[in-house]
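Down below is the structure, laid out as structure tokens.
Just one protein chain is left out here, and the rest sit where they should.
As written, the chains take the letters A, B and C, and residue 1 is the first residue of each chain.
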């Protein structure tokens, strides 16, 4: 984890409200290996307008080139300001943050599930897995409509088989991405591993299905963040006490530093 | 006075920290004739960052084309945001505001004195006077150094004889613009009219010299403004009570609506 | 949907029937006339005048204003034409419009408020707003250092409001200062003393310093903070007050959009006032009135009152 100056190489619109930004560390790079599932915390402006940094998953990274890519959707003021940055501009980022996904210990089929912008962190995981020699990597992408289906091509390029589900059926099957997952899980069972990132209700479904079919499952969460380094306690999520027990017995864990990736069974959904 | 949408035609840097912006009314134009000495009040952003509108003198205007020009220096956050606007962007302006200069009733030599960004309002006055048939119009420009001498060429083009004074002597004579004025006033006397816009100490000197040589003198003031239309009482200046009397007997007048142009003898300098 | 057009926005604020719940905040809209060429006064729920005093006032020295992050500090010092000139020269202009006229008044002592209310009683105005957030001479005498405001003291608030209450049948709005430990307690006192509505918040006492010459930026030393910066605090105070009292609350503090206005209404405000926002965009009161109507249409809400305090 370092606070570094990065130079924007490119910042291009890939869909009406989605942007992909490539940046390169100016000052000494992150210096530590970057893992899939980790994120960066971007300072948008130092002035009054937008105060907090914006956390964005790492979409791709190259250690040798000190380069980091992110893919983001413009949803509010911070991401809007970000979208107006241009190649050559300098960014102040803190990276890498968070724990990242734990790769499977042995070769096995892997299912990646991305919902909305959550697909970004799934993409870097796909790249990592395939580079590490995993050959059976399927990516399931869910989105509201075709306008919000992202990364499909990039995931293909990385070497994944990709299936799409949209709420309105404007692309892929009509329905939730968890349905795609359920049918796959029903046939493959515990021999595979599943990784998911996306909205809460989707993750909850994915965890429920994983448990049903005894599939190990890691989920990456998002929470409103202030510090990004575990200091402020803003970003907590309810997790089961190690001792197990009822959902009344919980510990708040920090998404930024103890996550964003958690074992699916750990999370208490409310 | 109207709140109008204007389209930026151009916004170009004319000196390291000076910009000239040309805009054209999109919605129905000001609709009333624009006078030299009046100003516009520009909304910089509607968001949190910069709140208040920024008042800028009209540098030039063309009624037929519904166009207005301003010349401004980047001194803080508002003008900085403004400087990053580009041709085609839309601006929300309130125009025209303030009373404007009173032209001389009869043909006579006129001296225009501009200090710093105050030179902008002097420029429009020069154009107006020359168009109205005044043939002897001299412009005296004062600035800290050569980097801050503005409008010289435009004033020449308008048909003025221009003299420059800089504090450090890097352009024109070394010293205050009021010295230039004093020597002119000494020779010409009450047969001429003088108009001045610039920093307080300069205006005060100009008024002192005018009184000494009995030259009629109008000055244009700047004050921190919130509403720009006379409603909030932020922008007041101490003026002598009509009844005359000591400087303890004063009335606060609003620079935005009762000014920005005042008769030099009216102002109580502190 | 059976919603009668043009009807759903009306509110009744302590007897003042307004065509929509959007008002102008005292001191930011002059006497109405100044903005009348930019804004259609007929479309504003109510115009609250600049605070008027018995005698004309010159106000404070300049600079009176400075911008801060998402806010402004002002110290106008109640520069106004005085009640006589107001009645003679300012009111006649205002009454030409189909809006409600609320006259804000203030004084140095309780007696001043009583006299002002008396002078307004027979006039063509729709209500009086008691600005009791200006320095209280009595309090100042006590502490020596710090000017206490009327509205910082429960007992003085009670006495002031009940004495004015006896003087006039006009609807009485009491405007409170946020510079207190317990805003609801003061509001309760004003209600008990006969107020018809409570307006909050006035500005927060604040300061800015010029570090180069080590002096306050505002000539008077300190001033009042307004604008979006204070909105979260103002909103909390409106919420706290609305739960405590039974008379209507007029909410204000940093309203810059329909969303902001709705936040105040949901927190419990029956109407909202726009102050600093008018400087930024004079059309704001009109845009917000329209925006509230659109929100109601979208959410099938028939009257504004349905969402007042609807916070679940």
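Just so it is clear, contacts are C-beta pairs under 8 Å (C-beta built on N, C-alpha and C of every residue); 3 or more make two chains touch, one makes a residue touch a chain.
Quick caveat, the model's predicted, so the values are computed rather than measured.
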* Structure fact -> Cross-chain touch to the chain not pictured, restricted to C:91, C:180, C:195 or C:250, is C:180
* Pick from C:26, C:53 or C:70: which residue touches the chain that isn't shown? -> C:70
* Which is it among C:38, C:219 or C:307 that touches the chain not included here? -> C:307
* Structure fact -> Omitted-chain footprint on subunit C covers residues 68-71, 73, 145-146, 152, 179-182, 184, 204-209, 211, 213-216, 222, 225, 227-233, 235-236, 239-240, 243-244, 254, 259, 262-263, 266-267, 295, 307, 310-312
* To do: Could you list which residues of subunit A touch the chain missing from the display?
  => 1-3, 43, 46, 48-53, 92, 94, 223-237, 250-252, 257
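FYI, only the chains that are shown with their structure count from here on.
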* Structure fact -> Farthest CA centroid from subunit C: chain A
* Structure fact -> Chain centres from averaged Cα atoms put subunit B and subunit C apart, in whole Å, by 35
* Structure fact -> Averaging C-alpha coordinates per chain, one finds the centres of subunit A and subunit C separated by a number of Å equal to 48
* Which residue numbers or ranges of subunit A touch two or more of the other chains? -> 48
* Considering subunit C alone, which of its residues make contact with at least two other chains? -> 69-70
